[in-house]
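Only one protein chain is missing from this complex, and each of the others stays in its spot.
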Amino acid sequence: MPNDPHESRHLPPAGDGAAAAFALRLLTVRRATEALTRGLSAEDCALQSMPDASPVKWHLAHTTWFFEQFVLGPHAPGYRPFRVEFGYLFNSYYEAVGPRHPRPQRGLLSRPSLDEVFAYRAHVDAALEAFIASGAVPAPLWSVLELGLHHEQQHQELILTDLAHLFSVSPLAPAWRASLPPAGRAPAVPATWLDVPEGVHTLGHAVSEGFAFDNEGPAHRVFVEAAQVASRPVSNGEYAAFVAAGGYRDASLWMSEGWAQVQQHGWDAPARWQRDADGAPWRTRTLAGLRDLDPAEPVCHLSWFEADAYARFAGARLPTEAEWELVARRYPAIGTFVESGRGHPAPMTDGPAIRFFGDVWEWTASAYAPYPGFAPAAGAIGEYNGKFMANQMVLRGGSCATPRSHIRATYRNFFPTHARWQFSGVRLARDHRR
Amino acid sequence: MPNDPHESRHLPPAGDGAAAAFALRLLTVRRATEALTRGLSAEDCALQSMPDASPVKWHLAHTTWFFEQFVLGPHAPGYRPFRVEFGYLFNSYYEAVGPRHPRPQRGLLSRPSLDEVFAYRAHVDAALEAFIASGAVPAPLWSVLELGLHHEQQHQELILTDLAHLFSVSPLAPAWRASLPPAGRAPAVPATWLDVPEGVHTLGHAVSEGFAFDNEGPAHRVFVEAAQVASRPVSNGEYAAFVAAGGYRDASLWMSEGWAQVQQHGWDAPARWQRDADGAPWRTRTLAGLRDLDPAEPVCHLSWFEADAYARFAGARLPTEAEWELVARRYPAIGTFVESGRGHPAPMTDGPAIRFFGDVWEWTASAYAPYPGFAPAAGAIGEYNGKFMANQMVLRGGSCATPRSHIRATYRNFFPTHARWQFSGVRLARDHRR
Amino acid sequence: MPNDPHESRHLPPAGDGAAAAFALRLLTVRRATEALTRGLSAEDCALQSMPDASPVKWHLAHTTWFFEQFVLGPHAPGYRPFRVEFGYLFNSYYEAVGPRHPRPQRGLLSRPSLDEVFAYRAHVDAALEAFIASGAVPAPLWSVLELGLHHEQQHQELILTDLAHLFSVSPLAPAWRASLPPAGRAPAVPATWLDVPEGVHTLGHAVSEGFAFDNEGPAHRVFVEAAQVASRPVSNGEYAAFVAAGGYRDASLWMSEGWAQVQQHGWDAPARWQRDADGAPWRTRTLAGLRDLDPAEPVCHLSWFEADAYARFAGARLPTEAEWELVARRYPAIGTFVESGRGHPAPMTDGPAIRFFGDVWEWTASAYAPYPGFAPAAGAIGEYNGKFMANQMVLRGGSCATPRSHIRATYRNFFPTHARWQFSGVRLARDHRR
Partner (left out) sequence: MPNDPHESRHLPPAGDGAAAAFALRLLTVRRATEALTRGLSAEDCALQSMPDASPVKWHLAHTTWFFEQFVLGPHAPGYRPFRVEFGYLFNSYYEAVGPRHPRPQRGLLSRPSLDEVFAYRAHVDAALEAFIASGAVPAPLWSVLELGLHHEQQHQELILTDLAHLFSVSPLAPAWRASLPPAGRAPAVPATWLDVPEGVHTLGHAVSEGFAFDNEGPAHRVFVEAAQVASRPVSNGEYAAFVAAGGYRDASLWMSEGWAQVQQHGWDAPARWQRDADGAPWRTRTLAGLRDLDPAEPVCHLSWFEADAYARFAGARLPTEAEWELVARRYPAIGTFVESGRGHPAPMTDGPAIRFFGDVWEWTASAYAPYPGFAPAAGAIGEYNGKFMANQMVLRGGSCATPRSHIRATYRNFFPTHARWQFSGVRLARDHRR
């Protein structure tokens, strides 16, 4: 059963030290989550700025709930839930687990307090540590523990993206971290074209390669036509030229539904760009507050519609996820990740000329769909990825809010075409020019 | 100009001690506001549970803004605003003052923190105290100061009503204060009918009677037919009989628009009533948490549509505000007010048999409209009451969240017909039976 | 039982010829309804241009349904319904009668065809005529028949108002009738002030005065302060000055909710005014097509919010319905009615200087509420008026779409504050100037 991520892919750690090593790794990730909230007030962690986003506090609790729900509750002998209501409050979307607090009302929870949520985390962490140390973890459960660790990392990213949205709508323009270096110190490295070779290729994640989410496999063959993808994402400076050229007023560049969004919401630039008047310099709301737009940074907070329209404007197109993966896997996963503490994409002024990882997620031309042979896991855990395979587009590469150890070339992120609050940008591709 | 509340009604305090006495009164009210938040966390004070409600923190800041905007800023020599952005953030609805933060987004402000808002209050209070002590308050400004004091009291009530709504939607059923005595210890006193004498009467607030809001005057004559009003509000027990008799399923009892609300929102009982199953006893969400419904308490959290339908069911009708005022002004303002710390209406089991004040606001049959000869004050202050005189119904009598010194027989509260989150109940009236 | 419109007010016609005379009157009204549709296509009669409006065909059928439902079905021996489904399709809002076709979907009925609806009318008319001639009409039913006749007249007005709305949204600007005389031939007669005497007056419709709707009674006493009302409605020319002076951009003139409507819907002039560019002359969509705005006509298609804002701009206010009725009943009901075939208010250039009836309904300052002692009729017929007494304002005087015999000084029309598609205008009032 090569499609089951929980048994064949994730063997129990071998040897005496393996369980301890896993526990260390897990608790390190848990600590990293908490470190993200340093400097935030209880109020910062309690608010929900839109239905798609969740309060920081909710993320802290939900990732903890995952371990209580799928590991400790059913498997750890004598485990006592921290508080039974949390099973309802912090279930995200698992229908099989039972009813849950409605997503748009996550911001209505002043209780439990942030302090209580931290106590919840400590309670669960202690139980996890003891359970792992006990040697009583049944073999199939290791893959669930591993999944929980990666799930925690996903929510590290969401903590930052949701907080960044909250701060972006505050008239006071608060900052999560001390200010960034000034913008505009150097131009971006030039983009070049990298070849995608024509032919039948094997894509997706193979069981032998270590952990991956179920939607990254199974490995499968695709035929790809010769094409080219750009060596780096599109920069703010390049995108600003599109804005200045009237890109947001030219229907011919847009998908019909994208054009309707432009009209309905009055989009005239990427999310969080602002300026005092027409023609004034652009500034942008970031996790370091309001700052000048840096032309050398990758453009960020684009919807798929904007990425697609820009590519058309540039005489190019979005890469398919196959094209992206084929080229990206040749390069190391170097870039700006959450560990940088930057909370914002870095200018593409130095470092490697070819960049596929970190900084911004890159919209692809591919709708999010199951790979041939895909089958979700059995039970509630199977709701993890498969049930979102409609009306979403794939993004690749990770962002400045992604943990470095979380990303890989086969990783498939997905959001709807109108979503703009992620760290989402665009890379160009084009058919092969003979 | 008898209609101007700010000059003819509110003379400057006479004599040396008068200014000091006013300052003491004002600061006592300001302290009472803050006392309401004792025991609340920063998170409790930051959340907004629906567009009509505001966070506690916002109320704390907005009442402070009022004094900065209308008193200190324009009149106190050398006053420095605490923070200029607050002029935008904490303006409620004064168009003449300039743009303001959108009401439905008051819950998106994690900053300023609760601590900073308390510092803001202290800053303004100190400046007010110094300004009053300086003897430099121009005569016409005393009425604005007096208005600010009463405005502060209004928001004391809103702090409790909005907090009660927030807690009512929390799955954890938090409580603001320690629990109340158990429900159901004694039956409500019987209701009797009190006569409204036929004839031409003078109603409304006269200039000579001390402070009132502009909408309470001018005093004016009305002709009233002989009628009767009940001696106390309708009780939970009486209302529960309406629910049990199918009142929420009988269209003939409802206004057409009220029936549409019943259908659309699935109303089947007053707001915050809940029970485990059909036929199980009712419980209700209160500021003291979830508790058994007390049949002897006044029914609460009714919309006007429900009050009106109940009255029809009972073979009666709602009183007009004239009928209410004519009878109520014969009785003292005794009842449950905010100072009780109860945060909930009290059972009508002992104390006076005739009750018109405190506990619950009572919906009347009267649309909120200007009295003959009404004219709002000039300038931004004139936006206080007059601009809401459309599609609202008058409520009378104050509630368990109203400061005792804030209520009087002429006081006109107003809310739209569908509003249910106030402490709003119902009193019956009927035409005179010969 | 003076409040029952159906027995004490409407005695059975006395004498042999009375029944025949009633039949003649009824059928004359029925024919007049049909005459309004002359020149309209089946398509014109089938469409619904917004949820508040109904297709002409629906009005033709619903008025017929009224007689079938309340007269023929229960009372005429051997009556066979034309088609049983019509009981569901053409019930407007009578909950007691049973379920009904949803109002916003009245425009989805291509069947029955217009021809079939005319056949339905003929079927019911024949049955009515035979039933009346049979002498078998029970005495209490005469008042229902009389009500049906007046109900038919109400829908004559709605046929025109709803058709006018449909045509107003058509890019082709169709006309119902041949064009009107050119606009602007003469100025409006000057408006003067008419006195309202202070004192206790009797208002409303007395049983002895003939037919009235239940909401017009009972006659009752009110105290009215001395005031003045204008001798004619506000003209287009006067209202255009308000528009030109920036009335739609000055929040201080508007109720808070009205200002929100202005912003939300982009109102910048009355409904159906249009011009090619700022500063160009206004034109207006009418039942005679698109034509130049005539400054001498009463302004029309105002919401209550606009009427109220204009009055404030003019240093005046809206009259209460008591003030209006007290003065209006001194004057004859002369004006432009549906019989004129004009379908539009006439310029106030000649004819009487004092005009209270016809041309445009006039918004009052009074919320629609029951008079003291009001009680609706028993049974489904009682749903006629009483259940709409919330969130509506009273209009008085009738319009160019009202049948002349339908209007009287006590007549109370009512619409919500935002409604603009009726022929609704504004008359000024003011407190007495000493």
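We just call them A, B and C in the order they show up, numbering each chain from 1.
Keep in mind that, in the parts below, a residue touches a chain if its C-beta (ideal position, glycine included) is under 8 Å from a C-beta of that chain, and two chains touch if they have at least 3 such contacts.
Remember, it's a predicted structure, so these values are computed and weren't measured experimentally.
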item: Visible chains in contact with the missing one; value: A, C
item: Among A:W304, A:W324, A:F337 or A:W421, the residue in touch with the chain that has been omitted; value: A:W304
item: Candidates C:G135, C:P171 or C:G266 - the one touching the absent chain; value: C:P171
item: Residues belonging to chain C that touch the chain removed from view; value: 41-47, 49, 85, 88-89, 101, 105, 107-114, 166, 169-172, 174
item: Interface with the unshown chain - residue positions in chain A; value: 93, 95-96, 200, 220-223, 225, 227, 251-252, 254-259, 304-305, 308, 317, 365-367, 369-370, 372-373, 383, 387-391, 416-417, 431
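Rule of thumb we're sticking to: only the chains that are shown with their structure count from here on.
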item: Chain whose Cα centroid lies nearest the overall Cα centroid; value: B
item: Equivalent-chain rotation between chain C and chain A, CA atoms, steps of 5 degrees; value: 180
item: Mean-CA-position distance for chain B and chain A (Å); value: 47
